[in-house]
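Structure record follows, encoded as structure tokens.
Every protein chain of the complex appears in place save one, which is left out.
Here is chain A:
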Amino acid sequence: MNRINELFAKKGDKRILSIYFTAGYPTLDSTLDIAEALEKAGVDFLEIGFPYSDPVADGPVIQHSSEAALRHGMTLHILFEQLKALRKRVSIPVLLMGYVNPVLQYGVENFCKSCTAVGVDGVIVPDLPMYEFEEHYRPIFEANGLSNIFLVTPQTSEARIRKIDDLSTGFIYLLSSSATTGKNLAVSEDTTTYFSRIRGMGLKNPVVIGFGISNQETFIQATDYADGAIVGSAFVRLLGEADYMEKIPRFVRQLRD
């Protein structure tokens, strides 16, 4: 049982909070300092983005952080070098999130091995399709005890959600709407119907809602229907401000209470 499974097994009625940030932003070496500060502030698990030149699923805020990280020289090799100290400083579950091409160039097997070696628990690669994963990569992920997280949108069919539930080993990443990152969630009857429909499916995996969760209101709305929620762009925006390290505890506190 890896750290992700353990977190959800023990959560009780806690609302799980995850934060996304881009490795190498705002500075090349800020990755672990931010991770540690987030754990101290009470975040339950982390998604560390590795930057890509063409992030088609991302809105302007994360695009900007990715461009900056690449300018600072961030690469997967450097990130894994930095993450060698991860488990000395951070004990909550950590996932890496990014696009498939850097992973292919690093080598999928090498990538999975490096993840396991530094204590990364799971991976989210939005443009690695389920078909490819099943066909080629699933055994490599399993051999390394690594969870691969799939996305579900309001347009994903029930049959496909069932299949995703079968293939998933950590949680299911429910998109609040079909959108790129950084759009604010507007809770409407449609979204609550959609969230309820998913909750009613009796999936074996926990469900975490992401994209558009930016403040306490949207965090609570999402976690009324799901096991947890993920905040990305709103936090990355904070990292662009002066004295961002000092602001992290308050940012996290304001989401929860």
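As a working rule, a residue touches a chain if its C-beta (ideal position, glycine included) is under 8 Å from a C-beta of that chain, and two chains touch if they have at least 3 such contacts; residues count from 1.
We take it that contacts and distances are computed from a predicted model.
Visitor: Leaving aside the chains on screen, match the unshown one to its UniProt name from "Ribulose bisphosphate carboxylase small subunit", "Polar amino acid transport system ATP-binding protein", "Nitrite/sulfite reductase" or "Tryptophan synthase beta chain".
Guide: Choosing among "Ribulose bisphosphate carboxylase small subunit", "Polar amino acid transport system ATP-binding protein", "Nitrite/sulfite reductase" or "Tryptophan synthase beta chain", the correct UniProt name is "Tryptophan synthase beta chain".
Visitor: Which of these touches the unseen chain: A:V100, A:V187, A:M201 or A:I220?
Guide: Looking across A:V100, A:V187, A:M201 or A:I220, the contact with the absent chain belongs to A:V100.
Visitor: Give the residue, chosen from A:T27, A:T116 or A:T153, that touches the chain omitted from the document.
Guide: Of the listed residues, the one touching the omitted chain is A:T153.
Visitor: Quick one: say which of A:T75, A:N184 or A:N215 touches the chain that got left out.
Guide: Selected residue, touching the omitted chain: A:T75.
Visitor: Considering the entire assembly, which residues of chain A contact the chain that has been omitted?
Guide: 52-60, 63, 67, 70, 75-77, 100-106, 126-129, 131-132, 150-153, 155-157, 160, 175, 178-180, 183
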